[in-house]
Structure formats: structure tokens, C-alpha cells
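Just one protein chain is left out here, and the rest sit where they should.
Up next is chain A:
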Amino acid sequence: MRKLINAPEDVVSDALRGMAAAHPSLRVDAATGVVVRADAPRRGKVALVSGGGSGHEPLHAGFVGPGMLDAACAGEVFTSPTPDRILAATMAVDGGAGVLHVVKNYTGDVLNFRLAAELAEDEGIEVAAVVVADDVAVEDSTYTAGRRGTGGTLFVEKIAGAAAEAGAPLAEVAAVAADVAGRCRSFGVALAPCTVPAAGTPTFELAADEIELGIGIHGEPGRERAKARPAAEIVDAALTAIDDDLPVAGQDVLVLVNGMGGTPLLEQYIAYAAAAGGLAARGATVVRSLVGPYVTSLEMAGLMITVCRTSGALTGLWDAPADTPALRAGAR
């Protein structure tokens, strides 16, 4: 294992100390993994808290700041944070107007956030939760744990964060978050696996001419192994899976072409060209787009496409100012 780390057991705390040093706009507790915007708690503002396993950077701590998250809670690599830490993040940012938990749909995240919400309510803090489950590679049925939360999380955090910043009450912020989550669909492809530092070996092995279709963001293999193919065909397969699930014809859409961590921006733009063309060919109008590594899976090579069927009001919230380490928007 060749990694730019000091010791496998220190990767999360070492990275958080780096974030603290690089971004004075954040208050970072490297020991507990809790990252809070420096001006929290904001009196009377609904606070957004998200979190999950580490290894998806910049998600979630990179999205802490005005217009997005008030706090993020980082667990071990690919491991949900524990309830006491989520509670600490929740208490640190509650400004009296309640807290929205943005939770990606994984069994561990859902269980730990649910326990944390109960603890917060014991402390007199009103908590609402939105569970993001946007990955169409997983059947949403009683035969699975449900769809995974992936790239759609970014849209939920940005748009609901803007609603909260504008002064919306908790019920409305939660409704906006649920609305956005319901409008997002994602599909991911891996060209190479990743290595969890504590494990030391790749999460799966691929031959030189193979790819994985339908991956998540935890280094897990996908639904199907397939032969490598040109970017245009990979993107077309992803768009077809998304469009089959939530048709895009006649819709205004926000698009994220997301690098998984080990894929160069050059290739992400090659994919975006195919995505823009493919969406236009399917009758969608791309109103806003984002290209880059935003929701990653360590050094996995590959990409994920997320499409959000937007509305005028939601696009307005997408355009609203945000000032976080990893995403800035709007004139301030």
C-alpha cells in the first residue's frame, strides 16, 4: 500500500487537522471528527448537520459554511460516525430553530443518526431528518437496504442550506430537502478500486480491460462487471439508467459529473461533453452544471453522474450564495 499518510489509524484526524489549518472559517475538533462553521450557532437559523464515513472528501466537511452545512461529522473511513459525535455536532450548531440531519441511505448512517436524533430531542433540540437515496444502480425494493445516498447529497445540502440561510423554518427546510432528494438520480462507474488504509489491500480487483458498472461510494463492487468501453458509451449507460428511472425529457436539470477521486479532470470533462450531449438528445435542458471530484471514494477511478430535475425556485436556491471550502456560489 502506497499512500500519502502518516499511519493508517491517524488518517481521519490528521486530515481534519489539515482542514483546520487551511480553513480558519471552520472550527474543527480533530479528535471527535466534528467540523462546525466558525460563526455557529446562528441564532434563529435552522442548522444543517450531515456526516458519514470519511473517504468521500470534500463531502461533508468541505461543504461546511454559510449557505450550506452548519456542521459535519466525520467517521472512520467508510464508517458512520457514532451517535455521541453526531449529537455533539447537533448541539454545537443548534440556534434554537431546530436542526436538519442530512443522512445518506446506508444502514449504519441511518441507525447512528436516528439514535443521535433521539439523544438531541432529549436535550430539547428539535431534529428533522432527510434520507438521500438517489443511486439507481440499486433496486429500491424490500430485497435491498434501499438505494444508496450518493451525488444527490450535494444538491440537497446546497439547496436546503440556501433555504435555511434565507430564514425558512425547520419544516420548510426539511420539505425542500426531501423534495430535492426525490428529484435526484445517480449512477456510478469504477475503472479502478480503492484501498481502505486500515485494510491495506484494494476493495476488489479488475483486469486491465474491465470496469464495474453501478458502484457506490464505499469501494464496493458494482452491480455488474463489464468490458471497458469509450467514455461516450459509459456515460450513455449511466444516463440511460437514470432516464429509465426518472425521465428527463422536457425537464430543466442540474447535472453533476463527479470524479470518484482517482480520475483526472481531463477525463471528467470528456464525460461531461458526452453527458451534455446525451441529456440534450433525451430532451432535457441543462440549466446548471458542476464538474469535479465532490463525492469521492478515496482514490477510486471512475465517475458518477447525478441529475436533479429542478424548478425555477430550486434553481434560485442553487444559485444563492454559498461560501465553503469546496463549493462557492453566488455574488456575495
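Following the convention adopted for this analysis, a residue touches a chain if its C-beta (ideal position, glycine included) is under 8 Å from a C-beta of that chain, and two chains touch if they have at least 3 such contacts; residues count from 1.
Operating definition for what follows: contacts and distances are computed from a predicted model.
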The complex's invisible chain, by UniProt name, from "Deoxyribose-phosphate aldolase", "Amino acid ABC transporter substrate-binding protein", "Choline dehydrogenase" or "Dihydroxyacetone kinase subunit L": "Dihydroxyacetone kinase subunit L"
Of A:Arg42, A:His101 or A:Arg148, the one touching the omitted chain in the full complex: A:Arg148
Candidates A:Thr79, A:Thr153 or A:Gln251 - the one touching the absent chain: A:Thr79
Which of A:Tyr106, A:Phe155 or A:Tyr294 contacts the chain that the document leaves out: A:Tyr106
Touching residues (missing chain, whole complex) on chain A: 53, 75-84, 106-108, 111-112, 115, 137-139, 142-145, 148, 196, 198-199, 201, 203-204, 216, 218-221, 223
